[in-house]
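Heads up: the structure comes next, in structure tokens.
Showing just some of the chains, left in place.
Labels run A and B following the written order; every chain starts at residue 1.
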Amino acid sequence: MLKPLGDRVIVTVEEQEEQTVGGIVLASNAKEKPQTGKIVAVGAGTVTDSGKQLPVSVKEGQTVMFDKYAGSEVKFEGQSYLVLHEKDLMAIVD
Amino acid sequence: MLKPLGDRVIVTVEEQEEQTVGGIVLASNAKEKPQTGKIVAVGAGTVTDSGKQLPVSVKEGQTVMFDKYAGSEVKFEGQSYLVLHEKDLMAIVD
């Protein structure tokens, strides 16, 4: 299992088609990289200078939209994931 | 439905003509990108280092003017939107 650190979240990457499950399609010619994913794990949040931990504002199971080119791709037990910082998440797809 | 995260707002993009609904036209040769839009959703605001949430100063339904080239374009259920950070909003068109 992968446990993201800090304000990171791990999402499963959906193969992008003309019309995705969440219904999001890029407006322009940026179809080579997916922009939605389902959150499978969430970090404990950033620790501020005063030692306070700020929890991440999203949670496991949510579908999120994220900045194109954001995040790092990893493979774990044969499955592809994207590790993203919270700031790279633009919106929750409800 | 798209729920913007942090200090983001989502606006519907108006096709720009010589004279838009809000009456705003770019002074120079920057007509290839719209600069006004109607807010359809607003994030909960930024969380500061002390853990305080600063609400966004605009709200759903307002027409806003934003920096040229700002934001990320997305499509959701066939409709185009622009996701913008609050700092990219220049003025409310009343």
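To be clear about the criterion, a contact is a pair of C-beta atoms (placed from the backbone, for glycine too) under 8 Å apart; a residue touches a chain by one contact, two chains touch by 3 or more.
All of these numbers come straight from a predicted model, not from anything done at the bench.
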item	value
Assembly copy number, counted for this structure file with 2 shown	7
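Here is the rule we use: only the chains that are shown with their structure count from here on.
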item	value
Centre-of-Cα separation between subunit B and subunit A, whole angstrom	22
In the complex with subunit B, residue positions of subunit A that touch it	22-28, 35, 48-50, 52, 54, 57-58, 64-65, 67-68, 86-87, 89-94
Touching residues on subunit B, where the partner in the complex is subunit A	1-6, 8, 10, 41, 44, 47, 49-51, 72-77, 80, 83
